[in-house]
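Structure first, commentary second.
Our next item is subunit A:
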Amino acid sequence: MFILDHLWIIIALPLLGAAINGLLGKNFSKPIVNSVGIGSVALAFLSFAELAREFAQLPAGQILEPKSYFTWITAGQFKVDFSLQVDQLTIIMLGVVTFVSLLVHIYSTGYMAHEEGYYRFFSYLNLFVFFMLTLVLAANVVLMFVGWEGVGLCSYLLVGFWFLKQSAISAGKKAFITTRIGDFGFTIGILLLFWTFGSVDFVTIFKHLVGAPPDAAASTGVLTTICLLLFTGAVGKSAQLPLYVWLPDAMEGPTPVSALIHAATMVTAGVYMVARMNPLFSRAPVAMFVVALIGALTAFFAATIGLVQTDIKKVLAYSTVSQLGYMFLGLGVGAYASGVFHLMTHAFFKGLLFLAAGSVIHAMGGDQEMPHMGGLRNKIPITFWCMLIATFAIAGIPGFAGYFSKDEILEAARSGPNANIGLWLLGLIGAGFTSFYMFRLIFLTFFGEPRYDEHKVHVHESPYNMTVPLILLAILSTVGGWVAAPHLVGGTDYFEKFLHPVFATYAPAVAERAPEALESPGMMLFHALTGWPVLIALAGLLVAWWFYIKSPETPKKLADSLRAPYTLVLHKYYVDELYNAAIIQPLLWISTNVLWHVVDETVIDGTVNGVARVARESGSELREIQSGNARSYATWVVIGAVGVTVLMIGLWGMVR
Partner candidate 1 sequence: MTLPFIVFFVCAILAVVGALTLILAREPIHSALALVLVMVSLAVLYLLLGAEFIAAVQIIVYAGAVMVLFVFVIMLLNAGVEERTDYSKLAKYAGLPLGIFLLLALAYWMFDSFIGKQIANGVGGTNASVSTRELSAQLFQKYLFPFEATSILILIAILGALVLAKKDE
Partner candidate 2 sequence: MDFITQHPVLVVSLAKIVGLMFVLMTTLAYLSWFERKVIAHIQSRWGPYYVGAHGLLQPLADGVKFLFKEDLTPPGADRFVYILAPVLALTLAMTTLALIPFGPPSVQWLGESTLIVADSSIGLMFVFAITSMGVYGVALAGWSSNSKYPLLGGLRSSAQMISYEVSLTLAVVGVVLLSGTLNFNEMIAHQGGNFWHWNIFYVGHGSFPQIVGFLCYFMSAVAETNRAPFDLPEGETELVGGFHTEYSSFKFAMFFMAEYANMITVSCLATILFFGGWLSPFPESWTFMRYLPPVGLLALAVYLAYDTVVLARGIARIQLIVVTTGALVIGLACLHPVVLAIIQGPFWFLLKVGLIMFFYVWTRATLPRLRYDQLMSFGWKFLLPVSLANLVITALVKVWPLLVNHG
């Protein structure tokens, strides 16, 4: 039970690595930087493994008390400990984070090999891992928020890693500021949470909720408000409508960063948060519906945008957004386990996709435009196969990880406790689009004739330290889903079973639903294989094949025939322009003409300068007293003494 008692070790290790690399790395040689960076994360992963082992030995259904290491803030009865907590959800998140980040670290040694500020990159990555682990392990909202903001910071640093590139810088700023908007809501949510429950510890809050009749702990209205506010944070962090705009731009950062932060871990923080807060959400139906709705809409719209993108990473970015949308859909319809499950599988295959894309870009010598590629499948076979597997997974081809998770979500949306057919439909179409644009990507990239100049670009397979992570992830993307498979072919869902305590312990009492009649396994397998998702996924595959292999001119014709919607989608629904016009410009105007010229220059500067002037004037008057003649000083002393004496004699007289 060592790690269980010393959880801090897990998060301390990456921090240590970050510190060493960041402070001393400048003079380190690459091997040292590698060993420090990778070593710290690897140790973290090992300690996670040990933790999992110890956790497995615990008696079933035991809920561990948070471990408080020291009191962090105390103000009145507002008390925040630096306390960490482990439960099944945490275990899963920990596993995903440590494992993926380990792989990404290894991958980066190859991908970033020739970059300036190599040590800087690794120290940032370690820092990110530290904050992510803090976020995951935190036992109270405030500490979670620290991790939350920390990962935001690291994302900012890493997106703007090439800080000589203007676009990178602005992308970093955009990412940070956009998420800040969401975090604002999150902050208010936290305050409201404390105001309502008088505590910020998850366990305390949940204990308040559980058992008490709906309005005893907090009225549904308040709960809804809290949940919505918290969800705003999630929307910002996980790039949901309407705050998803930063994620595509964040692709300016190095590809490993996109893989780790903007696909596998950070963007899923919102999902994790909602899942963590499930007792609250479960008690706020409206909020739940909002979550589901936002999720579904995002899933759909992002997918549509993804259809026409030509930048390989942009496509992946939008697919990430839409996949996150699926997760929220899953959470929203009450299938928390499914949402988290999709989170996990998505971490695998999307991480894989990004890394593979990175490998492609690596091979193409930095070119990201798909129209310039084509016919790469023989040149970089490993990458090709890995990417293909990932595509199958995300498209939901049966047997691959994504299939199970996404299918569970859609199933829940169709027949779950709070099912909603409209959302299901959106999700379904989105799934179709997903498979379409993914296969479009595959076909454009790996099939057909090379559309690049053979002489300029020397396509080559990536080194082992890049391909090995790909392979590992590919394996996981393949088998990763089977932990939940039996649910579909009858039997029990290990994953859900594992997570059950988290979502059941504090769940609201619901009328026991009659278990739907179990059909025969074979029947169920048939259903599973011919379910709508599968069909539509295959449809997407076929359409893509038709468009980009069979008759490549069809898309153009289609685009010409559907000019208006095409341009609309091509310009991402003009969302950026809309925001620019609706928010940024007015904000700029106000800041310039009101805050700057009026408030700052007139009011604040006026006050400060005024104070300064007063001080100067009075000083130049008063300094005359400092004649430098000690006798005058002496006389002043005597004057004071006389004053005191007179006063005291007066008091004495009064006393008598």
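In this text, a contact is a pair of C-beta atoms (placed from the backbone, for glycine too) under 8 Å apart; a residue touches a chain by one contact, two chains touch by 3 or more; residues count from 1.
The set was built so that all candidates are chains of the complex that A comes from, given by their letters.
Bear in mind that the values here come from a model prediction, so they are computed numbers and not experimental data.
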| item | value |
| --- | --- |
| Selected neighbour of subunit A [touch, this complex] from 1 or 2 | 1 |
| Parts of subunit A lying in touch with candidate 1, wherever the complex brings them together | 627, 629, 631-632, 634-636, 638-639, 641-642, 645-646, 649, 652 |
